[in-house]
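After the structure tokens below, expect a handful of questions from me.
With one protein chain withheld, the remaining protein chains of the complex are depicted in position.
Which chain is which? They are A, B and C, in the order written, and residues in each are numbered from 1.
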Amino acid sequence: MIIERDDIVVLIDEKGKRCMVNVDGKTRKIKGFGVINSQEFVGLEYGKKIVLGTKNVWLLKPFSYDRWGALKRKAQIILPKDAAQIIVNCSIVSGSIVVEGGIGSGSLTTVLSQIVAPDGKIISYEKRRDFIDFAMKNLRNVRVLDYVEIKERDITKGIDEKDVDAVVLDIPDPWNVIEHAWNALKIGGSIASYSPLISQVERTVNELRKLPFIDIRTIETLQREMIVSKHGTRPSFDMLGHTGYLTFARKVLEI
Amino acid sequence: MIIERDDIVVLIDEKGKRCMVNVDGKTRKIKGFGVINSQEFVGLEYGKKIVLGTKNVWLLKPFSYDRWGALKRKAQIILPKDAAQIIVNCSIVSGSIVVEGGIGSGSLTTVLSQIVAPDGKIISYEKRRDFIDFAMKNLRNVRVLDYVEIKERDITKGIDEKDVDAVVLDIPDPWNVIEHAWNALKIGGSIASYSPLISQVERTVNELRKLPFIDIRTIETLQREMIVSKHGTRPSFDMLGHTGYLTFARKVLEI
Amino acid sequence: MIIERDDIVVLIDEKGKRCMVNVDGKTRKIKGFGVINSQEFVGLEYGKKIVLGTKNVWLLKPFSYDRWGALKRKAQIILPKDAAQIIVNCSIVSGSIVVEGGIGSGSLTTVLSQIVAPDGKIISYEKRRDFIDFAMKNLRNVRVLDYVEIKERDITKGIDEKDVDAVVLDIPDPWNVIEHAWNALKIGGSIASYSPLISQVERTVNELRKLPFIDIRTIETLQREMIVSKHGTRPSFDMLGHTGYLTFARKVLEI
Partner (left out) sequence: MIIERDDIVVLIDEKGKRCMVNVDGKTRKIKGFGVINSQEFVGLEYGKKIVLGTKNVWLLKPFSYDRWGALKRKAQIILPKDAAQIIVNCSIVSGSIVVEGGIGSGSLTTVLSQIVAPDGKIISYEKRRDFIDFAMKNLRNVRVLDYVEIKERDITKGIDEKDVDAVVLDIPDPWNVIEHAWNALKIGGSIASYSPLISQVERTVNELRKLPFIDIRTIETLQREMIVSKHGTRPSFDMLGHTGYLTFARKVLEI
């Protein structure tokens, strides 16, 4: 398959670094990849290796994971290891309607939007204009805006939607959204809350216990890479000690 | 919303134990739940609590996670924490065509099939008839058979499909499938291999390095529950020390 | 070297299970080892294998780790992985004077007493008579009583000793001992507190911060066994998810 004008391609280097490029004929400078003339990609076959400066780079059609990898980051983002737990534990699938509280850099939004596509939607509440602007630019760049609706609103003040499949929170005070979430969720729908601090987990869990929620669980997920080399195999010395705890619960009618 | 005759409901108890019941009017004995007369569910509201024997049980429409939770287990299964990593790292989304090697109890099949629905498909290769029979019964019970095709075949002998989005392996000798996987995958498609042993990881990685695969990574995911009680919060004493390593790679044309 | 009458021997089975036996000529029934006639050990060489019932057992002179392994357990005990951190982080060495709050089953007391021997001492405060009786029996059985002094006292009410090298706490309310510990410690001496709950850690750390303590740190130690078999190597499926957090600090004159 051949790259054509106006395609969107992802560039992946040998270390897994990614960027997404619109093949619009323009020349751009991309951090970590150098000056790229997209016109030169036209006519190349997908999957081919090119040399950019001193490094090998492969050109691919962007898959879901590439879109996430091509995001620009601002402050802390929700990592794939945690986003993955949200998808599975909240039963997020194609067609799901998900309310998100706190858009951050759009990292979680990007991962979830591709799961709910084409008929589902992520409705993202974010009160800070600067976060919305940054996230919008990111989401537009990785082409997932079709499945995302952004509301410049404080989710602790309320949720407009009804009968949603999941409410996913990444805000400092998730306990202030629990009652709104219960009202917004359909019966059996899930809430997920991502918090780095124990005290946040405690207040959130205690709030969940006051309302008809079941299957309340909090997990921490650790991930470590294994390095396979000709000398032998060992776990990576680099490891992220902590990202956040994830608290899940399901809405029912009564407890 | 009211439970009607011929609905499928999931029963969830206070400890998160699940089973799925066809509201066909029959009475069944279900392990862990006792004798259940499904006729009595007709007319109840979804989300209501009932008492079965001495325990509280909630009735819900089954969500994706409930289907997984209602599976019967035989030998070791791939847990949600690992299935979740496969979904995100292999970019599995609605519409994806996924070849699976080794169906086991159908646990991974169940989780993935609900992500690829309604237009995607899981094609599962399994050489053992007894595994197929067990898995089929499981998949039928949790109603995900529409998105699954099972082939009684040894995947190390070859893969029929072409241009698939992902090949996911849970077999003792994944290294024997790497070349077949490369042939079956579309450019940019992903392979994932799940193995408990280091030696399996090493042979798989070394085989991947011989072919045009990039972004080869092996990860281990650990998960621990946090217990929030009125006495205070602490990590759970119960923790699974190990399930399996996950190795991922992407198909390209040349390396 | 030959086992003689009145020696103390440790028996270790193939799974690492241990018991200590006085070669006094008596016959005993020991849980997990069956009926043992100690007279039969006389004249055997240390390091020889014998068969007890259906299992292989080795006879050794007891080393420090064997004494710990031969303890009877009641409720939760401090494990070697955590006792080891206390030794190193509190600079406990031969000759150290250590005050212990809460004797439990005598597990930590046993490990520490062998480090401080022959000139140091563990002074253990325990308010519950039943705990003291159980621990005393344990300590006597593994022959470490010479380096231990037990006080039937509530350590939250005060510590008699002055100028001690370390104060080690395994009690529910360690924050009530911080000031006593500061008074009891020599300049530069260490406090260690073992607590399973986050809230205990928080109160302890906050109390430490009010007094002249530096180098305040809280750690959690996780340990996993690796299983090497002819099939390959993998981490153990069995793992203890949590024991306790350890908080350390050093006494200074002013902060």
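The working rule: a contact is a pair of C-beta atoms (placed from the backbone, for glycine too) under 8 Å apart; a residue touches a chain by one contact, two chains touch by 3 or more.
As the structure is a prediction and not an experimental result, all values here were calculated from the model.
K.L.:
Any idea which chains on screen the missing one touches?
P.N.:
Answer for the hidden chain's contacts among shown chains: A, C.
K.L.:
For the chain not shown, which residue from A:G32, A:G158 or A:P196 touches it across the whole complex?
P.N.:
Checking each option in A:G32, A:G158 or A:P196, the one touching the absent chain turns out to be A:P196.
K.L.:
Of the residues in subunit C, which ones touch the absent chain?
P.N.:
1, 12, 14, 16, 45-49, 58, 60-61, 63-66, 68, 80-81, 83-85, 87-95, 111, 114-118, 165, 187-188, 190, 198, 201-202, 205-206, 212, 214-215, 217-226, 228, 233, 235, 245, 250-255
K.L.:
Against the chain that's been left off, what residues of subunit A make contact? List them.
P.N.:
With respect to the unshown chain, the touching residues of subunit A are 196-200, 220, 224-225, 231-243.
The rule is simple: only the chains that are shown with their structure count from here on.
K.L.:
Touch graph of the chains shown: is it line, ring, star, complete or other?
P.N.:
Looks like a simple chain-to-chain line, open at both ends.
K.L.:
Same or different: at the subunit A/subunit B interface, is the fraction of residue numbers used by both copies above or below half?
P.N.:
Because over half of the interface numbers appear in both copies, subunit B and subunit A meet with the same residues.
K.L.:
Can you compute the centre-to-centre distance for subunit B and subunit C, using the mean CA position of each chain? Integer Å is fine.
P.N.:
The computed centroid separation for subunit B versus subunit C comes out at 44 Å.
K.L.:
Report the inter-centroid distance (CA atoms only) between subunit A and subunit B in whole Å.
P.N.:
Centres of subunit A and subunit B (C-alpha means) sit 22 Å apart.
K.L.:
Spell out, as numbers or ranges, the residues of subunit C touching 2 or more other chains.
P.N.:
Residues 198 of subunit C each touch two or more of the other chains.
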